[in-house]
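There's a structure below that I have some questions on.
A protein chain is absent from this complex, but the other protein chains hold their places.
Chains here go by letter, A and B, matching the order in which they are written, and residues are numbered from 1 within each.
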Amino acid sequence: MNLLRFALRRLLFAVFVLFGVLTITFVLSHLLGGNVLQAWFGKEYVLHPNLVALYQKTYHLNDPIWVQFVYYFVGILRGNLGFSPSRGFEPVSQVIEQTLPYTLQVVLTAFVVCVVIGLALGIVSARYYKSPVDRFIRVFYIGAYSSPPYFIGVVVLIIFAYYFRILPSGGYYNPAIANQPTVITGLPIVDSLVEGNWAYFASAARYLILPSLALALATFGIITRVARSALLDVMQMDYIRTARAKGLEEGKLFSRHALPNAAVSLITISSLVMTFLITGSIFVEIIFSYPGIGPYLQLALQNEDYPGIIGVTLVFAAIIVTTNFLADVLYAYADPQIRLG
Amino acid sequence: MSRKLGRPGSTPSLLDAKGLTVCYETGMGRVKALSSVDLAIQGREFLAVVGESGCGKTTLGLSLIGLLPPKSARVTGGSIGYKGVDLAHLSQSELRHYRGSEISMIFQEPLTSLNPLRRVGNQIAEAIILRKERKEGRTGPGETGLRVYDSRSSDIPRLPRFGKKLPRSLRSEVSELLRLVRIPDPEQIIDRYPFELSGGMRQRVMIAMALSQQPALLIADEPTTALDVTTQAQVLRLMSEIRDKLGTTIVLVTHDLAVASQVADRVIVMYAGEIVEDASIYELFSDPQHPYTKGLLACIPKGTRRDASLVPIKGSIPDLTIERVGCKFQPRCPYSMQRCSEKDPVLVRTKENHEVACFLYG
Partner (left out) sequence: MRNTSLGGFRSFLRMLRRSREAILGFAIVLAYLLVGLLVELADLLHFHLLPYSVTQSSGAPLSPPSLAHLLGTDNLGRDLFSRMLSATPYDVAIGYVVVGFALVVGLLLGGYAGLRGGILDELLMRFTDVFFALPVLLIALVIAAALNSQGLTETAIALMIVWWPAYARLARGEALKVAHQNYIEAAKLSGQGSVRMLFRHVLPNISGTMLVYATLDLGTVLLTYSGLTFLGLGVHPPTPDWGAMITTYKDYILSAPWLAFFPGLTISLGVIGFSLLGDGVKEAREAR
């Protein structure tokens, strides 16, 4: 089946890219003073010489470089991303384990909001082509995606937390009124739902709104622009004319023939959207003091914590490559010419 | 302002266009694509509308079914009488009830005219379902918009979601239709996507789709232009059969007189938005009267003899943004007289089954 072959090819490509990224980070770790221990423990590590010798033996640090690379590679696969000096030498993987769920919460919520707003505005814009509504929407989304995500965060903060004071300006839940849920899926807000921990859910949701909203606002412009042009293009297509000639009513025509064909172009940009969301989440989390990967990355940057920086980059790279792969496969599935031809 | 074609005492026409005028707004001005066209189409007729690009034949076809591009084209005069209703002045939602069920249309490019993401059988089934819905009165003309919220009739099947194949209840009907248009192995074809079929097959699918709602009138806009000659002949033969077996009136729009000659009973020649000659196929080819028609016939390559040269018509079609007085063909006409630049000739009957708009004949 062609789809399988296509998926395999994309998978291979994804692996290739990740491998490339790993190589780059490996090369970089060695450039930093040529000492892997520096890469793991930061620029100024102080270790007992015995400990150093132990590490050198365990991780084959005195072996030729390609051997080191292999062990590095295996180490990463095992989850060893080094130790983070900016967090008291806590293992990077552990830090990421603690922060990733919150980033995912923001990103996924923002994704949903973003797609909803983006699609809705795109459809309205296409329907009322060249009308004042269309112009206004255009101004709105250009302004939105031209603004840095943290600026939108600032604006949203000012409006809701400073001016109206109805939503909190920082944090992720109010410990005074709720307890954290036990770990089931890994996403605290989902876990609390599953558990029935409504106090936490309500509180966490309250703190999640602003960061997700800011992130969604920063990103929806891409979707609106593509949806609008895709819809406009599709409506000019001959098969729309055929559907009309059949006597099909506009509503069904739109949902059965126009939207699906336009949606295919949207799948293509969904990976771009994810990329924007992930990089944007860094900024938004910092502005709202949301305990995701963003603030940790900033901390690592400020302290020249290379293990942290590289670890975060690798994790993000993995997420993005995976989403790209999924989007490619989804697109191939949707387009019958690829699926069957 | 013409006398009707047809034998005296014949049945009233199926469709009667009177004084139909259609204008386009283009970047370069307003174009009168159709100027006061009078046309009466009889039931069971195979009518060919012939002319160069830009003569208005496609516009005529689109106006009959109400598919003129709404943003740029408007019917600025005249009427289209069909079963007692003036189609030219109906709203889009009212027109919708006639489309597919009474008047149907197929287009030139079968590949782009079919939705690339849906299986061919599904698209035909969509039309069948529309017919059933209409029969049930769920979407009929004259509806005031009251939705009757009774439970969905279990007789009308639902169109399957994307990618899914048709349920058995619809497959037999679709198969029947495909057999009607002489598609081999219909059961296989139902599940194919448009890109998997050849041009000729796709056009047959379009025809099947157009016929599925059993329309009284089928308009075909250059259906064979994108096909190779052999397939062309097959499709034309098919259309002839459909007229014979089902009694559907067919209007074939084409630039190719040779195509028309293969299947039509009656030919209308159009030029610059006007009908210049209207005759039975026999009459037109044995006694072409309008100078333009004569020129068209002379254009048809006559064979491979060394001295057989191509005879084009001098000049080019007029700029329709400019309103001219007099006969539109006059600048290119080898027989033009003083009268021709003063007044625009109207259709005049010269023989039985033959009308022409030219001052040479009165």
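Just so we're on the same page, contacts are C-beta pairs under 8 Å (C-beta built on N, C-alpha and C of every residue); 3 or more make two chains touch, one makes a residue touch a chain.
These figures come from a predicted structure and were not determined experimentally.
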Touch list for the missing chain, restricted to displayed chains, reads A
Given A:Leu119, A:Leu208, A:Ala262 or A:Ile278, the residue that touches the chain left out of view is A:Ile278
From A:Ile24, A:Val67 or A:Val194, the answer for touching the chain not displayed is A:Ile24
Given A:Ile76, A:Leu213 or A:Leu297, the residue that touches the chain left out of view is A:Leu297
The one of A:Tyr173, A:Tyr239, A:Tyr306 or A:Tyr331 in touch with the missing chain is A:Tyr306
The missing chain sits against chain A at residues 13-14, 16-17, 20-21, 24-25, 28, 31-32, 142-143, 146-148, 150-151, 154-155, 157-158, 161-162, 169, 275-276, 278-279, 282-283, 286-287, 297-298, 301-302, 304, 306, 309-310, 313, 316-317, 320-321, 324
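By our rule, only the chains that are shown with their structure count from here on.
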Rounded to the nearest Å, the gap separating the Cα centres of chain A and chain B is 53
In the complex, the residues of chain B that touch chain A are 65, 67, 93, 96-101, 104-107, 109, 112-117, 126-127, 130, 134, 139, 159, 162-163, 193, 195-196, 206, 209-210, 213
Note: in the complex, chain A contacts chain B through residues 237-239, 241-249, 256-257, 260-261, 264, 334-337, 340-341
